[in-house]
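First the structure, then my questions, so here it is.
What you see is the complex with one protein chain gone and the rest in place.
Here is subunit A:
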Amino acid sequence: MATQVVPKRAAKASGAVSGRRRRFGDLRVALVFLFPAALGFTVFYLWPTLRGFYLSLTEFSLLGDAEFVGLANFERLIGDPLFWNSLRVTVLYVVINIGVQTVVALALAVLMHRLTTSVTIRGLVLLPYLVANVVVALVWFWMLDYQLGVVNQILDWIGLGRISFFGSETWAIPTIALVNVWRHMGYTALLIFAGLQMIPKYVYEASAIDGASEWRMFWSVTLPLLRPIMALVLILSVIGSFQIFDTVAVTTSGGPVDATRVIYFYIFELAFERFDFGYAAAISVVLFLILGGVAIAQLRMLRAGESDLS
């Protein structure tokens, strides 16, 4: 709709004043409005990114001067088992985190959409998201403690036996992934819920007249019409999920052994604890390329630009 309004007004204006001058007039105002954001973007994103690319070609200890070494860091990366391990661990995290989170959030959103109009319940769903990441991580860390944690006390009491959630190599990544599902599912559900609001009621009425069950409506009406929103949600949440760092930093610090040494934590360790900034920058560059590829692939596959409604 909005795209139709602008040409109309421009056409009207061109009758009185020269269209060309008018356009340049807009440009000047536009630049004024764009300037603060562009400045912030350049100072805080563009320049650091370019410098990061440059540093990936250097040996840099953070405190001394950077020394140009060409592609040596990238060669090292190919032969570094810890890099490949961190990539594997991160992908495992993303798969569990996004897989579970999307299904749960979709279910929550549909339930909110079809069953309740209570603002309180909708608000409650968002509650975990309002708590800081680190606090969520620490609360779960204590609740899931092997010997003193309340979750393990209950598991022990009902006879299932205790589980070392953060301490075993098998459980650590699924645990961290699910803790973050708990925190983010409400937020994701709200995004999807907003998408559900955009589906016109008459489609449901029509399918109800045709005798479709609630289950059938979900598969044949809701899900197809939700696709653009789901694409957006998936892209945002997958990229966010790849950036897993804080939960690991305050709970397992990459351990036990290397089980939770996710890629961002590995980069952090290399840069700020081992002062290997050049190599850390090289890994960041590779991660940048991977995430760019993931985003493009998702946009293509999910045809995020189109909707079946129009």
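Everything that follows uses one rule, which is that a contact is a pair of C-beta atoms (placed from the backbone, for glycine too) under 8 Å apart; a residue touches a chain by one contact, two chains touch by 3 or more; residues count from 1.
Simple rule for what comes next: contacts and distances are computed from a predicted model.
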According to UniProt, what is the chain that's been left out of this complex called? Choose from "Sugar ABC transporter substrate-binding protein", "Cytochrome c oxidase polypeptide III", "Phosphoribosylformylglycinamidine synthase subunit PurS" or "Pimeloyl-CoA dehydrogenase large subunit".
"Sugar ABC transporter substrate-binding protein"
Looking at A:Leu27, A:Leu71, A:Val134 or A:Met198, which residue reaches the missing chain?
A:Val134
Sort through A:Leu144, A:Ala231, A:Val262 or A:Val286 and give me the one touching the missing partner chain.
A:Leu144
Residue in contact with the excluded chain [from A:Gly52, A:Pro128 or A:Gly255]
A:Gly255
Suppose we count only contacts with the excluded chain; which residues of subunit A make the list?
61-64, 134-135, 138, 141-142, 144-149, 162, 164-169, 172, 249-253, 255-258, 269, 272-275
